[in-house]
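Only a single protein chain was left out; the remaining protein chains are all shown in position.
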Amino acid sequence: MIDENDKSATIRMFHVHKNYGSKQALININLDVSKNEFLFITGPSGAGKSTLLKLLYLGEPVSEGQILIDGMNLSRISRKRIPLLRRKLGIIFQDYKLIPTRTVFDNVALVLEAMGKKRQFIQKKVNSVLRMVGMEKRFNAMPQSLSGGEQQRIAVARAVIGMPKIILADEPTGSLDTESASAVFDLLKEFHTRGATLLVATHDQELIRKTGRKAIYLKEGRQTK
Amino acid sequence: MIDENDKSATIRMFHVHKNYGSKQALININLDVSKNEFLFITGPSGAGKSTLLKLLYLGEPVSEGQILIDGMNLSRISRKRIPLLRRKLGIIFQDYKLIPTRTVFDNVALVLEAMGKKRQFIQKKVNSVLRMVGMEKRFNAMPQSLSGGEQQRIAVARAVIGMPKIILADEPTGSLDTESASAVFDLLKEFHTRGATLLVATHDQELIRKTGRKAIYLKEGRQTK
Amino acid sequence: MILYFKRAFQDIRTNRFLNAVTIIIMSLSVLIVSTLLLFFLNTNDYMNSWKKGIKIIAYLKPDIEETNIVDIKNKIHVLYGVAEAKFMSKEEAMGRLREQMKRQSSLLDGLKENPLPDAFEIRLTEQFPNSERIENLAVQIESFPEIDDVEYGRKWIGRFVKLFDLFRLTGYAMSSIFFMAAVFIVANTIRLVIYSRREEIEIMRLVGATDQFIKTPFYIEAVIQGALGGIIGLAALFAAYMYISTNVEYGLSFDLLNVRFLSLRLSGTIILCSMFVGWLGCFIALRQFLKE
Partner (left out) sequence: MILYFKRAFQDIRTNRFLNAVTIIIMSLSVLIVSTLLLFFLNTNDYMNSWKKGIKIIAYLKPDIEETNIVDIKNKIHVLYGVAEAKFMSKEEAMGRLREQMKRQSSLLDGLKENPLPDAFEIRLTEQFPNSERIENLAVQIESFPEIDDVEYGRKWIGRFVKLFDLFRLTGYAMSSIFFMAAVFIVANTIRLVIYSRREEIEIMRLVGATDQFIKTPFYIEAVIQGALGGIIGLAALFAAYMYISTNVEYGLSFDLLNVRFLSLRLSGTIILCSMFVGWLGCFIALRQFLKE
């Protein structure tokens, strides 16, 4: 039924359900995201946007259905190979998930260190990415000493530093003023033009309208548009 | 120089500076917020909005200058009496600050428990406030199992449950879709009509425009409007 | 107050892992301290039973009338430190000597007359052994006109008492080291636990909770943990004690029946101490994290 060799789509979801106990967070989601697509996921608070992204990075297992990413069937991935999947993804978490005991630099460098990159390369790369999000001066700060928007920009920097094929962004500009937000969006778009697939969850209809990109609409776990 | 008996203003800031090490987060802020005012604080990411609110609830001491709230001089408040100040305030934190090990109910009830209210009163009150933010069904959930917007609504519920004279809201609708956001705003406005003073930090110019309220504008720690 | 207890129990439920670890560490600390205590108490008992073997022999002058003997006995008996004075006639003494000499006892067969004197065998009270005090007592008895000579294992007692003192000293030193170590371990464990809950403390302060409101449940928890830790630690020791005493007794056929467990009162004291240490650890930790 599922053709794992169909590489035209980077992300495919087949009849995906996700329950948290008795709570149905996602109901029968079917989705084809082709390579280099830029897709918004939208819907009201609690609709299941973050849950959908969570299933893609195996933050949670699906309750039913199948997900393919780059031809890999997520339910058949062994624990040991999960990191390989995640390195293909650049994830901007809604709550940022910065390590509170490490500096901004170390938080961003972590991704490259985990990939086993060379020290000098890391140094250069981190600096350049921090510059892109306008945080190059704060490389030595601790996350708690940053403002909400600054933390979000660090989260964006960390998500893109590994040159991921797929970027999953959960409200990537929720804490940002218009100016910083468009800077971040320009950055994401740049990765898009370089070939990355973008999935952006947001509640901000305005943003979608302005960008003029395709969007799928979730409501109480169901795909409505 | 400072007239502590001038009760016309609930919040007064005189020449307030705030430095974090060498970083100047706020520079010479002067502010008069009169009773029952509804004031926005706006500005780009890292402008000092959260810092300004933090000074008001004594989350940080001022570096220079004086702050009066309800005639109390914050720099002269003894450690023991800080809780009394904070009970006058309802605070919505930018990062919500929910206790991860307690249920939604307990998180919200905490404020009233700390005030020494009766059990039955607390029960009733928490239920009614959760209903106002549309979270009455999730009273038994843990904060981590809530979506970003749901957590934010719990944070709002906790801020208003103690019937505070002054509400300090830091991006209170940042994670909310338009509908939930206006529900929350209606709630805040209701408290405003009941006599509370509102200070809302937000980067969202749209919101301010729509509400049509007064706003002060911060940029790199300076008051510009 | 009821509210505080309720919150404490709720905390224990929601922080099961932290509580379990704290209670485990407390139990182990109590186990260590009480094992050592049990050991030294029983060694002490054993040494006391040895001490009972210390005797002073007072030899009577040869011409004492038999009627005087009761008087002398009474005179000795009232002396401080004397538990019992037993008369031993020269015939008894000869019998014992024969027994002691065993294969050389044939030497005694050639004697026409018993040259041994009558004597008193004096047992000392348990608290007594201390070489100076024994010496004093011996001198006192020797000064009685009816007494010819006094004999006691001066050298042996000296050595024994010193060994005993050394042992007791070691016991005190070790007990205090172990007790302090246990206190520090528990206090630091509680610091760790409260450290990992500092966010919660901070949030409570931000929403207007007084220090007392924040602290009280932590104290209640720590004291409950202390009590449970104490009880579990003692129970584990008791189990080990029962296991060893039933399994080893037969093998050794040694009087392990004499090995006694900690008294109820001492056990109670240990549990109280454990509760206090819980409280103390909490006090230190809260001071640290509430001041920040």
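Side notes on the structure shown:
Per-chain numbering from 1; labels A, B and C assigned in written order.
Here, a contact is a pair of C-beta atoms (placed from the backbone, for glycine too) under 8 Å apart; a residue touches a chain by one contact, two chains touch by 3 or more.
No experiment lies behind these values; they were computed from the predicted model shown.
In the whole complex the chain that is left out makes contact with A, C. One of A:39, A:56 or A:91 touches the chain omitted from the figure, and that residue is A:91. Contact with the undisplayed chain is limited, among C:87, C:178, C:219 or C:261, to C:178. When the missing chain is restored to the complex, the residue among C:166, C:242 or C:272 that touches it is C:166.
Of the listed residues C:3, C:24, C:64 or C:266, the one in contact with the hidden chain in the full complex is C:24.
Taking the complete complex into account, C:193 is the one of C:41, C:72, C:147 or C:193 that touches the chain left out.
For chain C, the list of residues touching the undisplayed chain reads 17-18, 21, 24-25, 28-29, 31-32, 35-36, 39, 59, 97, 102-104, 106-108, 110-111, 115-116, 149, 151, 162-163, 165-166, 169-170, 173-174, 177-178, 181, 184-185, 188-189, 191-193, 195-196, 240, 244, 248, 252, 254, 256. The omitted chain makes contact with chain A at the following residues, 57, 59, 80, 82-84, 86-87, 89, 91, 93, 97-102, 106, 110-111, 113-115, 119, 158, 162.
The working rule: only the chains that are shown with their structure count from here on.
Number of steps on the shortest path from chain A to chain C, with steps defined by chain touch: 2. The chain occupying the central position, as judged from C-alpha centroids, is B. Chain A and chain C have centres, each the mean of its CA atoms, that are 66 Å apart.
Multi-chain contact residues of chain A (touching two or more other chains) are absent. Touching of two or more other chains is recorded for no residue of chain C.
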